[in-house]
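Data block below; observations after.
Only a single protein chain was left out; the remaining protein chains are all shown in position.
== chain A ==
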Amino acid sequence: MDVDDLTDALTAHTPDPQSVLVALQTKRGKRAHRRVLAAAGGAVAVAVPAILLWTAGLGAPAPDSSAAHGSAPTTAGAPEGASACATVSLQRQFAEAREGGASVILAKGTLTGRRGPHDPEFYPEVYAEMRLTDVRTLSGPAIPSGSHAWISSDHGPTGPIPGTPSGSLWAPDGSLFGIIWPQSATGEPVGPTMRVAPVVKGQLILSTAGCWRWSAEGTPTTPFSGPLAEIPGSDSYKRAAEWGFRAVPLSVVELATR
């Protein structure tokens, strides 16, 4: 054997960097959920007014407010190589959810104000508990109205990795589409966790928030701009807007859940 044989063999098992980022995303999500759920008992209800003011455009910090009401920026120049949102069809995602015991729902969500721990130095994520009403379960175990689930977001204007999930966004009136993973599926100590997308005027809004951005590859979509709600302080909208928003008819999405 010579060195060329050796280096050829050593470099023959290189993983796709994109897959590495997807794996990282998954692990970070699981770690976040563990921290959220472990700390859930100690949280205090204080955040609900903040999100209501934000969605009404009355008390939001300036950068968030302008982003929420501006047009969606182009994705030109966006760091595609750093994206952690895999191109996985909605149909496949819903199939995996079904197999994993998750529920796919349409609902209205309201933050309860319970927050998870936040240490921007070491743990950039922020967490919030959401109460679900007007729930319509599209697939999986039925979720009753009044249920609670946790959503999360990276914190700050850019987040740790641009292009990774930008957190959680939903419609200003609370309308959302969500996949709820039960405790039994995640192995977390307590409670369900949820991945959400906004529902606005009969359309599902896809973005890097929740990593929905590339879910509708091959499906006709239209650009979307308009206000959305986020976890206060998460900057989810701003980060998601850098990659743009696409709208897909809810009827198409519902078909994919079956």
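Basically, contacts are C-beta pairs under 8 Å (C-beta built on N, C-alpha and C of every residue); 3 or more make two chains touch, one makes a residue touch a chain; residues count from 1.
As a convention for this text, contacts and distances are computed from a predicted model.
Colleague: Leaving aside the chains you can see, what is the UniProt protein name of the one that's missing? Options: "ATP synthase subunit b", "Sulfur carrier protein ThiS adenylyltransferase", "SigE family RNA polymerase sigma factor" or "HEAT repeat domain-containing protein".
Modeller: "SigE family RNA polymerase sigma factor"
Colleague: Just name the one of A:P15, A:P144 or A:G218 that touches the chain not displayed here.
Modeller: That would be A:P15, which touches the missing chain.
Colleague: Provide the residue numbers of chain A that touch the chain removed from this figure.
Modeller: Within chain A, the residues touching the omitted chain are 1-3, 5-17, 19-21, 23-24, 26-28, 31, 79, 81-82, 121-124, 158, 160-163.
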